[in-house]
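Just passing along the structure, written as structure tokens.
The other protein chains are all here in position, but one chain of the complex has been omitted.
And now, chain A:
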Amino acid sequence: MANNVNNNVGPKRLVVGAHYGMRDWLAQRVTAVVMVAYTAILLITFLTGQNFSYEGWAGLFAQQWFKLISAVTLFALFYHAWVGVRDVWMDYVKPVGLRLTLQAATILWLIACAAWSVQIIWSV
């Protein structure tokens, strides 16, 4: 990469090769681990929980640390979904225009979901 900077811009940009997509590959795995960790926290909370009414549920989300890890996990989910859904479009949708439209729509949709989840988490 570093030895030929000119390959990173314009029509000669390198779009195939060993490290192309490495960042997304890694991001997908890191976000996956975040989600597994959050699942474990939820499971422990459920198994040790006593108050299964609205107060208990809302009380859990009322704490700042839980709001934050919930938000981080949902953002991880949306990034993870972006990588996965982009792979699906790349595999099955061959016309470039349609694929680009679908990819753009996916990004906008996931950003909307992220905004919505912030609203939900900080509503309690």
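By definition in this document, a residue touches a chain if its C-beta (ideal position, glycine included) is under 8 Å from a C-beta of that chain, and two chains touch if they have at least 3 such contacts; residues count from 1.
By our rule, contacts and distances are computed from a predicted model.
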**OP:** Determine which name in "Chemotaxis protein CheA", "Sodium transport system permease protein", "ABC transporter substrate-binding protein" or "Succinate dehydrogenase cytochrome b556 subunit" the UniProt entry assigns to the undisplayed chain of the complex.
**Re:** "Succinate dehydrogenase cytochrome b556 subunit"
Original post:
Which residue, A:I44, A:V72 or A:I120, contacts the hidden chain when the whole complex is considered?
Top reply: A:I120
**OP:** With the full complex in mind, choose from A:I44, A:A58, A:V72 or A:M90 the residue touching the hidden chain.
**Re:** A:A58
Original post:
In terms of residues, what is the contact footprint of the unshown chain on chain A?
Top reply: 29, 32-33, 35-36, 39, 54, 57-58, 61, 81, 84-85, 88, 113, 116-117, 120-121, 123-124
